[in-house]
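Every protein chain but one is kept in place in this view of the complex.
Our next item is chain A:
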Amino acid sequence: MRGIDLAALSKTQKLRLEKALEELESLSSKVNSDASVTIADSIAVNHEDAILKGHGTADLNGEVVATLCGIVERVNKLIYVRGLRSRYKPEVGDIVIGRVVEVVQKRWKVEINYSQDAILMLSSMNMPDGVQRRRTAMDELNMRSIFEEKDVVCAEVRGFQHDGLHLQARSQKYGKLKGGQLLTVPPYLVKRQKQHFHHLEEYGFDLILGCNGFIWVGEHIEAKDDMVEDQVNQSEPQVLLPNKNATNLEEQEKNYTELETRKYICRAANAVRVLSTLGFNITLEIIKGIIELSLSLNLDIHEMLSSEFCVVVAEKEAERRKSNKRRR
């Protein structure tokens, strides 16, 4: 409900929206509704048992108090507080999208909506030529040929090291993202899933749901099979050539994205925006559903951001969840 400009809604729209949201609320499980805490609330525990105090808790005069606004979660004897609407909190193995803010010694600093910038080491990137080798001083000088400032990159959280949060790019599908849009949503709307990379073949674009609330919608790029080509340049490590002024016409032509695809990218982006305004979880299925909905209603891309469509989406979602529940 947050962030929706209620004034822009007509009276009937307002009513419809409220009804839909109410319905949704009634559908949601009530398990944790009484477990929400704010900062300095004490958490009821059985002091006879040994308890483990996890994230978001602290010991104050023998009482366990919350240091976060959120939901109290319990796993066996472990108690921790899951923040409600906070910045992104990285976990090992998360897929994140970020923006390069700085190129420094052997590493890029990447903004990922965390309390500090993440570090992407040069050595944590696969070399563009696919050769396995130690990084040289030459490579270091040419780091900008891989990522420059303001590039959007996709990576995996590797873990905390002594000097901060480290990212890594395991394979070729990680790395620089281009030919698309970056959207930022509150991180809690993106749930951790098995798959965060999606390729929507029918529309011809890629969707990457970063756990940090950065979402990428962009032209589909075929994952390169780097096996064959590197056979040839095996033993002669290529020196990376800076291609700073490679933005000539030819390059542009190569980077040209078809209009049709671009339209779909925009549709998907708007779908994410609608979901973010409504505060709905963002998953592949829902985004697909909204794109289809907008197409079936014959809406223009910009019309997807209208208040009417927003209400329709809310209603549809309420309906969908209701039928899901019934089916169960």
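Convention: contacts are C-beta pairs under 8 Å (C-beta built on N, C-alpha and C of every residue); 3 or more make two chains touch, one makes a residue touch a chain; residues count from 1.
By definition in this document, contacts and distances are computed from a predicted model.
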item	value
Choices "RNA helicase", "Pre-rRNA-processing protein", "Oligosaccharyl transferase subunit OST3/OST6 family" or "ER membrane protein complex subunit 2" - which one is the UniProt name of the chain not shown	"RNA helicase"
Residue of A:Lys11, A:Lys150, A:Lys194 or A:Lys325 touching the missing chain in the full complex	A:Lys194
Given A:Leu24, A:Met121 or A:Leu284, the one touching the chain that is not displayed	A:Met121
Of A:Lys11, A:Arg133 or A:His302, the residue in touch with the unshown chain	A:Arg133
Chain not shown: contacting residue from A:Thr38, A:Gln116 or A:Ser171	A:Ser171
Touch with the omitted chain, as defined above, among A:Lys19, A:His55 or A:Lys176	A:His55
Chain A, residues in touch with the chain not shown (by the definition above)	49-56, 75-78, 80, 91-93, 95, 121, 123-127, 130-136, 156, 158-160, 168, 170-171, 192-197, 226-227, 230-232, 234-237
